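Sharing a structure with you now.
All protein chains of the complex are present and in place, except for one that has been dropped.
This part shows chain A:
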Amino acid sequence: MKQAIRIAGAVAVGAGLAWAAPVLAQAAPLQSPPAAPTAVVNKGDTAWMMTSTLLVLMMILPGLALFYGGLTRTKNMLSTMTQIGAVACLAMLIWVMYGYSLAFGPDVTSGFLSNFISSFDKAFLSGVTSASQSATFTAGVEIPEYVFICFQMTFAAITVALVLGSVVERMKFSAVMAFAAVWLTIVYFPIAHMVWASSGLFFKAGALDFAGGTVVHINAGVSALVASLMLGKRIGYPTTPMPPHSLTLTGVGTGLLWVGWFGFNAGSALEANGSAGLAMINTFVATASAALFWMLAERVRGHKGSALGFCSGIVAGLVAVTPAAGNSGPFGAIVLGAVASIVCFFAVSVLKPRLGYDDALDAFGVHGIGGMIGAIGTGIVYAPSLGGPGAADYAMGAKLLVQFEAVITTIIWAAIGTAIAVAIAKAVTGLRVTPEVETEGLDIGEHGERAYNI
């Protein structure tokens, strides 16, 4: 049962080895050469990857649920948390049914199609046993395939949950579930394949994306924007005040997200090694920088440095450092975090009000914009002259072009796919709750409960 993913052995090893290691973490694919002796599963790597997987789960529940929930109004707290939990669970089930196979399964026969998607040959985890292994970035070192499947499963789960940030407080629960199923299938699985599978379009082009800046954040952010535009504004937006109901819970959620993000970023090294260590230190310092720079931006605009600004800066920094985690030196990461934080601040507090769209919790403003800054910025901070891990002959111009192409492709793919998914959800469920339910709150209207009975 060696490796069904042993695709592209020759290509990946031949063309890929030179740059592969820190470049594109997560890519399942860099296999040991087919002729090599049995690859070893290291217990330390395995334990770290199982831990990382659980850390990413913690980012969703309770991390993201509290972060988003605290930002909504009291009457929609449960609906927000429940939608996040439910789409994550749906993603887990779809992942083992066919998602993993579409993203990381054996190649399809068409060479063109294999740029975008894998085959159904591993649907229902066909052929996977506890003896199956997945490659890491070190030749001859592998991890159990079940662990790799679980790790990647949590990425699918959190990405679809992130999208919901723009549509809370007005989208039907049934519509959320229908949207999630379609969106995962036509948007997430193909983009995950393009970035992380060795036959994928961006992977072959050599795009730098350590832990999923394109797949997770640009993808979720752009999808959130399109979904919120199609869904329309909340009743009363922007004239009625809609302040967050509990920044305390948002703060707790922020902390859980940050801690969990070490599983997300350092786990994307797929091994417990120096690359994971680099991702870890970058996840500390880029985030610290972003938290403070958001508050500084507030001061420069004449406001007070706020708790929500602090939390928003942390998330913006985490988003921006995701593609750069193992692809930057610590000081490059600090600059990247600062730049992303300032740009995201302007996106949510200046750009959004001017354009007038109702991205309720700023999924686009933070994840979409922060993801783009991170993806492009990674091409810069990767340079050895800036302390990055790139080779001495690193050609920044060429790499930036590749990064730019990956970003544009992701934006277009996510926008079109989301439009289709929302249209299907609308046809099946009606999409939006009635004005009565929206006014009364989705907690009572959709779930028959209140978050707080005091």
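Just so we're on the same page, contacts are C-beta pairs under 8 Å (C-beta built on N, C-alpha and C of every residue); 3 or more make two chains touch, one makes a residue touch a chain; residues count from 1.
To be clear about the criterion, contacts and distances are computed from a predicted model.
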| item | value |
| --- | --- |
| UniProt protein name of the chain not shown, from "Allophanate hydrolase", "Nitrogen regulatory protein P-II", "Purine hydroxylase delta subunit apoprotein" or "Probable tRNA sulfurtransferase" | "Nitrogen regulatory protein P-II" |
| Hidden-chain contact residue, picked from the options A:94, A:314, A:348 or A:375 | A:348 |
| Among A:111, A:243 or A:356, residue touching the chain not depicted | A:243 |
| For chain A, residues in touch with the removed chain | 238, 241-244, 303-304, 306, 308-309, 312, 348-350, 352-353, 362 |
